[in-house]
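Every protein chain of the complex appears in place save one, which is left out.
== chain A ==
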């Protein structure tokens, strides 16, 4: 192989020395790509040059030829640096592949299904600002009467955030029956998270549980953005806030649990700060803006309400999300079928 490229190299060199035109130089440049592909080290290129030169000009003074031996030594460490660089690129490619696999595993692992039963219409949208989502939505639905939802915003992105989400999911999956009251769920998840996360990492989480038997919605919050409830009878919104510290800050936290009753036409809006803290060129959006969009589409389906809020706010940010965006709607439907 080196003999073959050596021969071609000699021909190109000869041609350039004879004619000295730009085109031949360009050929040389293209030819160097083959060298790289064939993993010919810089010091070997000099060696090839030396051999070729000796054949083109057999009468070159010996001293000039010796200078190439010196140059070859000069190039040795460049060659080592190049090989190191190439091996780093390979490693990086391997890591990238592993991350892609991890992202796929995450997608499968964290898949969630909207509970579907009469009495409550649920819609949601979650969009990451970058490749991996730091917002996490998980629905639980044990029987035909209770639909629960966890909405978490993990500070930090990528692999650590993904691992955290798996932790939350399995923490919740391990709970059953009477243990699934919102304050209990947050308490258990907090204990798991607190033991496992890095100091500067934390998670905010809102947990809501709708019971179709009495149309009650009970909820608790771990440092999460308050939800909103739309009251059809009043035509306005009330904030659903509940006291509770972020997950992962300290082990013993008393989470407050509250409950509201839903009437037909009422709906609950749960969001992350990617929705409430939208920043436009002129500053933060007014908090009344989200409510006014919600009012406009209050008669539509839960999914359509969520989509409309998303589309409008995306437009305001010139179609470029700055933060992960998640909105979930629970809307009480007419009891009569």
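By definition in this document, a contact is a pair of C-beta atoms (placed from the backbone, for glycine too) under 8 Å apart; a residue touches a chain by one contact, two chains touch by 3 or more; residues count from 1.
We adopt the following convention: contacts and distances are computed from a predicted model.
Not shown: a single chain whose UniProt protein name, out of "Cytochrome c-type biogenesis protein CcmF", "Acyl-CoA dehydrogenase", "Tripartite tricarboxylate transporter substrate binding protein" or "Anti-sigma factor antagonist", is "Anti-sigma factor antagonist". The omitted chain makes contact with just one of the residues A:126, A:204 or A:218: A:204. Checked against the full complex, the candidates A:132, A:147, A:165 or A:222 give a single residue touching the omitted chain, namely A:222.
By the touch definition given at the top, chain A reaches the unshown chain through residues 153, 155-156, 198-202, 204, 222-226, 241, 243-246, 249-250, 253, 273, 277, 284, 323.
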